[in-house]
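Every protein chain except one is present and positioned as in the full complex.
Up next is chain A:
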């Protein structure tokens, strides 16, 4: 269908958006590109430093705790739960966008609330993980974990971990705040009056991007 439309219409002849989206949505996309490069720069610098190190701490040794499980050795379990929560909140977000297309105010509000709960749940998990690591002696400039080969590790590992997951957590935090603002507008009927729920779509794009970044953070820090 897309190709048929493109063939008929001269997209660059003026008079309408050559991208077939409204200004706000396009700008959200461009913002997300810039944010992708920011996260990309952080992750690639992490990769560069890791490549340049003769040895590196084993993530399965560092991230092996689960709340309430004491000293049980459970690598990957907690971070898998966090990933599941974030994917789930992405689903509820896209369901909110879907309800917006049908101008179903109640459904939009319901799914937005679920998304916000998901975001808060993720942040709580991250707060637990950070606190746990802090009590183990890890923080910016402090690294209690040894390298895989038994040598003393530099603080690069913890510095990158806290900076990148912190920057991502900051995005989740701002996403939750923006979601709450949009939810208030939905409940107030602002978008019902406007005749469309495009703001929900825009904040949805941001939210999915945050999920997307987590997919890469998950791979780079916990799997590789």
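By definition in this document, a residue touches a chain if its C-beta (ideal position, glycine included) is under 8 Å from a C-beta of that chain, and two chains touch if they have at least 3 such contacts; residues count from 1.
Going forward, contacts and distances are computed from a predicted model.
K.L.:
Pick from "Cytochrome c oxidase subunit IV", "ABC transporter permease", "Glycine cleavage system H protein" or "Succinate dehydrogenase subunit C" the UniProt protein name of the chain that isn't shown here.
P.N.:
Options "Cytochrome c oxidase subunit IV", "ABC transporter permease", "Glycine cleavage system H protein" or "Succinate dehydrogenase subunit C" considered; the missing chain's recorded name is "Cytochrome c oxidase subunit IV".
K.L.:
Pick from A:76, A:113 or A:180: which residue touches the chain that isn't shown?
P.N.:
A:76
K.L.:
Which residue from A:90, A:126, A:143 or A:179 sits in contact with the chain not drawn here?
P.N.:
Among A:90, A:126, A:143 or A:179, only A:90 touches the chain that is not shown.
K.L.:
Since one chain isn't shown, list which residues of chain A touch it in the complete complex.
P.N.:
Residues of chain A in contact with the hidden chain: 1-3, 5-6, 9, 11, 16-23, 26, 29, 33, 36-37, 40-41, 44-45, 47-54, 60, 75-76, 80, 83-84, 87-88, 90-91, 93-95, 97-98, 101, 103, 195-198, 204-205, 208-209, 211-212, 215-216, 218-219, 223-224.
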